[in-house]
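Excluded from the complex is one protein chain; the other protein chains are retained at their positions.
Moving on, here comes chain A:
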Amino acid sequence: MNVIDSVGLSDFGAEGEEDSSDTSSALMRPDEQLEEKSAPAILAAHDDARALVRLVQCQLCSKPFRLPVTLPCGHSLCRDCLPEAHEREHVSYPDIPGRRKALQCPFEDCDEEHATADCNVDVTLNKIMEAIVDVVAKHTSIAGDTPTTMEVISSWDNPTGILPSSEKTIYHQLPGGRLIATFTLAAQGKLGYNTELNYPIESSAEESERAVDDTVLSDLLESLRKEVDCHVCYNLMLDPVTTFCGHTLCRRCLERVLDHSLHCPVCRRTLVIQPSLKTQPTNKTLDNLLKGLCAEALAARAEAFAQEEDEEQGDLKTPLFVCTLGFPNQPTFLRIFEPRYRLMLRRAMETNREFGMLMYNRYLEPQGDLGPVHFYHYGTMLHIVQTQTLSDGTSLIETRGLYRFRVKAHGTRDGYSVGSIERIEDVTLEEEERIEAEETSLPPVEMGDMVDEIARMSTHNLLEMGRAFVARMQSRSASWLQQRVLDIHGQPPSDAALFPYWFASVLPISDEEKYKLLSTTTVRARLKVTASWIRRIESQRWYAPSPSPSVQSE
């Protein structure tokens, strides 16, 4: 007996000691925190009622969003809460109404100016608010008389008396369960965004109130379901990005859409510039709302997406054709007769009809990390529009440029080049505008310094300089502007983002010079390149005629 007892006790003691020891709980904690981060918790209808309502409260007026606007920085606020706009100077591009005026962002972590054109009602968030208001109205009308008591927790942000630590406590009573009562309190303007609430409740009422809250939330989820699906992939929106016209898609879906067209898929408005989606902020309100309401579905979606992405962008997946220069939005015609390239073409046709076009690096100039490789490392992704196979097996293909990229790594597959690539994108429109304002407000320079002079021109004038040059050359019947060329490439685009690509496609200068456009990250930078070509051509100091064949082969 004694022996057994002592063994039992010592075991017990050891366990007890470990449990209570500080080292053990310190070791436990990091794990728990990690777990919490990787799987965001769903907010519970009853226990997290206050946090749920905060998801749809405007940080400016503290009321539930009314006609919410999502700003380019990803923050949302009511349209009526937008600050007054002011005129801007030194911004000429893009010259459309609503970009000359801007407002100062009221969110501290942003503090930038936003063009009024970028501040439109967020269609998705607005529909969500309408659905919430409907559900709240329905449940308010059927709510019993038993009110929910809400106690405002006194804090520095939210003094309940003259002194922050005032003893006086404020209570509110509203019917409908915690969720409805809290939302109604916010709608009445009595619940500050940062205000916390206590819900003192008699334990007898707790169960029924919990049941009511669960019903309200499941009703809400049901009616929100269709609003939070992406219009392109029909999945729950993942990393939602909102365009200036107020339409929201998954970041990846919007990227894909923009590869093919510069129009919003929902309203068809022209998206002024290909937004640099890498830096485009997430719609924070929507993102938090989705995380709070359907964290599990979202996590599953994110996992599936990561897998897809892995498969797609795995190492060396992109077929590369080392041949010539291509430009976004411009056609390139190719004649393909070597079997290895016909194989590449067929594989591209079987998948997404895309392959990367790279220029041949004859003198093996070093290409960044890649060193002296047989191609220039900036290229353009081409989409195959149509192919025609001749009787001798030669393929004639028509392609259109999608986007620019840089080769990060490369290899060969069945005789043709393959690589892993990263996209080259323009900076955001706001950054573009900031750069223009900065450069054009520099003090003027003495005549004669071409580079400095061009650098100070407004983006609008840089474009006009290009278009005027084209018009002048056309009036002189320049051979590179013959009808045949215009039939293929179209008239000079009025869109400043695209004009340089068109210009480079038709102008007979060396490909090495044109190649400079592929690594630019602003519309201005591209227009400065084209402006320098024009200045040099006009000063007759520089002209390197070379054929600009529309049919290339390797």
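As a working rule, contacts are C-beta pairs under 8 Å (C-beta built on N, C-alpha and C of every residue); 3 or more make two chains touch, one makes a residue touch a chain; residues count from 1.
As a working rule, contacts and distances are computed from a predicted model.
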Missing chain's UniProt protein name, "Replication factor C subunit 2", "Cullin-4A-like", "Ubiquitin-conjugating enzyme E2 2" or "3-methyl-2-oxobutanoate dehydrogenase (2-methylpropanoyl-transferring)"?
-> "Ubiquitin-conjugating enzyme E2 2"
Consider the whole complex, including the chain that is not shown, and state which of A:V232, A:L396, A:M473 or A:I537 touches that chain.
-> A:V232
Out of A:T351, A:T389, A:S441 or A:S539, point to the residue that touches the absent chain in the complete complex.
-> A:T351
Among listed residues A:C110, A:L221 or A:V266, the absent chain is touched only by A:V266
Contact residue for the chain not shown (choose from A:R66, A:H90 or A:R256) | A:R256
Contacts of chain A with the absent chain, listed as residue ranges = 231-235, 253, 256-257, 259-261, 263, 265-266, 268, 350-353
